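Left out: one protein chain. Kept in place: all the others.
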Amino acid sequence: MDWLVNADTTAEKLVLMLVAIGLFVLVMAVILLGVDRVKRVPQWVVVVAFVGPAMAAIAFGLVYPGLRTIRDSFYDRTSSNPVGLDNYVAAFTQDAFQVVLRNTLLWVVLVPLLATFVGLVYAVLVDRTRFEQFAKTLVFLPMAISMVGAGIIWKFVYEYRPDQQGVAQIGLLNQLLVWLGIEPQQFLLNQPFNNFFLIAVMIWIQAGFAMTVLSAAIKAIPDDIIEAARLDGLHGVGMFRYITVPSIRPALVVVVTTIAMGTLKVFDIVRTMTGGNFGTSVVANEFYNQSFRISNLGLGAALAVILFVLVIPLIVYNVRQLRLSEDIR
Amino acid sequence: MSSTRTRRTRAALAGGLGLALALSACSGGGDEGGGDGGGDAAADVDCAAYEEYGDLSGKTVSVYASIVEPEAKQQTDSYIPFEECTGATIEYEGSREFEAQLPVRLRAGNPPDIAYIPQPGFLKSIVADFPDSVVPAPEGVVANANEYYTEGWVNYGTVDGTLYATPLGANVKSFVWYSPSAFESAGYEIPTTWDDLISLSEQIVEDGGIPWCAGIGSGEATGWPATDFLEDVVLRTAGPEVYDQWVNHEIPFDDPQIVEALGTAGEILKNPEFVNGGLGDVTSIASTEWVDAGLPILDGTCWMHRAANFYQANWGEGVTVAEDGDVFAFYLPGESEDDKPLLGGGEFVTAFADRPEVAAFHAYLSSPEWANAKAEVTGQGWISANSGLDPELLQSPIDQLSFDLLTDESYTFRFDGSDQMPGAVGTGAFWTELTAWIANDKADDQVLADIEAAWPAS
Partner (left out) sequence: MTTTPLPPQSFVTPEAGEAGGGKAPGLGGRKLSRAEKRAIAAAGRLSSPWASGIAIILAVLWTIPTFGLLVTSFRPQQEIRGSGWWTFPTNPAVTLENYTQALFGSSTGFATYFVNSVVITLPAVVIPISLALLAAYAFAWIEFRGRDILFVAVFALQVVPIQVTLIPLLSRYVDWGLAGSFWTVWLSHSMFALPLAIFLLHNFMKDVPPSLVEAARMDGAGHVKIFFQVLLPLLTPAIASFAIFQFLWVWNDLLVSLTFAGGSTDVAPLTVRVAELAGSRGSQWHLLSAGAFISMVVPLIVFLSLQRFFVRGLLAGSVKG
């Protein structure tokens, strides 16, 4: 049975994969059929059967490590001795931490809003056109690229060469500037605008996600609503504003929230493009540096906890949205 | 560590060890992966030297390192004689995330048998943080280390009087790359003192050129080439003794002598007349990738680029690296012709298991047999400080030059300082502050004071 753990050949791997999926389906089937067969099962048994497996997985995979992180944030760099609030003091008194915090807020506000906006506008514009499938694929493309791949692509775009004899631009953006007769710029170096050029990369990636989800939501708007609106004389921007956007509001909330959560955690772009230099670092990048490069587990954990805290406004917002929709129902 | 490109290797290698053969033969990735290439290598090998390791059939040693393809291939090829003679299997795993991942694995109780640690400072913190995981070097390894390596190299692998790690590869950083043909046609001489170097630079400016090009961009590690530059200058302006005190924090990081050295480095790196040939103004040093930074020499927009011997891998195909070729490197001169400090680096073999086969493989890696096997399968871009290494086996002129300097008694070798400092400095503040020094024109003393402030208290 060694191959169950150490699958070497392609055949073994594929069989192992099927075994895993089969095993999973079997276990779930047993649980659900068990619940279904027994007459008059108590409500809580049903709930446990439905929610239990997911909750167990989350508890083990996320809650337990999350709690450990909170604990570690009060311990020293090897998490062996408690140090009280020292790590938080260190984090906040760290040189330029204000800049890091400011950048993080910039990211977490700009990326979800702009990516969602672009995705929404694009989805509306290409909706029901002849080239819809193709047009959507173009914007979806960046989603298929890993973050590191995206970093490479955009380093290319921002590449700087001086405007002098015998030197050719190899970055598209600077070539455009040169063609327009403007001095080439060091986009990744010039503060504070370099942050916006990094944020643009994340927007570029996430717009595909927003576009895909929102496009589907737009398709689901019942025809009679549109019809009624049209009879009331709504067109173009008016239709977009008074019908489309309100109709897909829940989807918008979901998309903005999801992208915001993802943005808070993202550091690959900063890491591969500037390494956090030139005033572009974000909390997630600092967390990564402290935890994995400098091996200061305590400070790293404290920075992760700061991330947890930053997400609270998002949670509050979503809870309010949830209440709102419950009331309507 | 080496950075060879496969095509070049193929051209440089002797037929029997042709990489093409080895490549096609290895696609299975199994134990017999050596195939034809391995067979030929083993045919040359006299297993007598391996008898001391005993019969290790069926035993496996796992190796974890930061060396990835295509250099990883040269690593695994160099293990073939050991595998064939002892019957052991070496499972090599290379990852660019090595430095982040190794502590994770150690902390989780999942260490590799052997890891190649590229910085003595990292080794120190691993020994401090995981005293139960790391295994002191066994007897045979200690004997090899003392026999084939200088005391300095042995000391880099020693923590608190115990030898843990032995050197694997080495590199030499005190080089300035230039174009021999361009120098010749312009009538420039290779400088032999620091003052010569500066007057040559001024001469180039007078002739209408920009003498230096530099780049310190390296993703998350941005800034490291600048730390090498400063260390090279400290060795020259303050001397090796002060350098040691500085690296070991016996003097503050912002000691006046270091401030002076940074000023001297700035006379080149922050002099708008001297930099940044073909790449822009001073700040462009911060945003230029180090791998690209020397290339303007090929275009004639730059004359000199200070970089280690491993920069040879970046010149690309069709560029001849030789004293009479397109590019070559000269020794970054000292204050006088007799003052010859040499900055370099390397990686260190550290064991996390004390099984006999692990000890045997560790001993093999510290022996001249391995160094020579490695040199044989490496076309260019690899040297070792192992005195048993046969220089004839090194196939690239710059490797031969590097090895000559490394084994020449008149040169004073010092290991890369940032690699020996605690992580918070060596892979943290030192990098970022020197980046700010260039990108934001941060003042010399302020830069050094801020690095000093980042030095961990304990």
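Letters are used for the chains, namely A and B, taken in the order the chains are written, and counting of residues starts over at 1 for each.
Here, a residue touches a chain if its C-beta (ideal position, glycine included) is under 8 Å from a C-beta of that chain, and two chains touch if they have at least 3 such contacts.
Not measured: the values here are computed from a predicted model.
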(message) Tell me which of A:Val30, A:Val63 or A:Ile182 is the one touching the absent chain.
(response) A:Val63
(message) Touch as defined at the start, partner being the missing chain; which of A:Ser80, A:Gln98 or A:Ser146 qualifies?
(response) A:Ser146
(message) Touch as defined at the start, partner being the missing chain; which of A:Val30, A:Ile182 or A:Ile315 qualifies?
(response) A:Ile315
(message) In the whole complex, not just what's shown, which of B:Gly58, B:Gly109, B:Gly208 or B:Pro272 touches the removed chain?
(response) B:Gly109
(request) Spell out, residue by residue, where the missing chain touches chain A. (result) 5-8, 10, 13-14, 16-17, 20-21, 24-25, 28, 32-33, 35-36, 43-44, 46-47, 49-51, 53-55, 57-58, 60-66, 68-69, 118, 121-122, 125-129, 132-133, 135-149, 152-154, 156-157, 168-172, 175, 204, 207-209, 212-213, 215-217, 219-223, 225-227, 230, 236, 246-251, 254, 257-258, 261, 264-265, 284, 287-288, 291-292, 301, 304, 307-308, 310-311, 315, 318-319, 322, 325, 328-329
(message) Using the document's contact rule, name the residues of chain B that touch the chain not shown here.
(response) 1-3, 5-6, 22-23, 26-29, 33, 66-73, 76, 91, 93-97, 101, 104-105, 107-110, 218-219, 289, 291-292, 295, 299, 310, 313-314, 316-318
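What we mean here is this: only the chains that are shown with their structure count from here on.
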(message) Nearest whole angstrom, what separates the Cα centre of chain A from the Cα centre of chain B?
(response) 38
(request) Write out the stretch or stretches of chain A touching chain B in their complex. (result) 78, 95, 160-162, 164, 166-167, 186, 188-189, 271-278, 289, 292-296
(request) Under the touch definition given earlier, write down the residues of chain B that touch chain A in their complex. (result) 99-100, 103-104, 125, 129, 218-223, 278-281, 283-284, 286-287, 296, 299-301, 423-424, 427-428, 431-432, 435-436, 439-440, 450
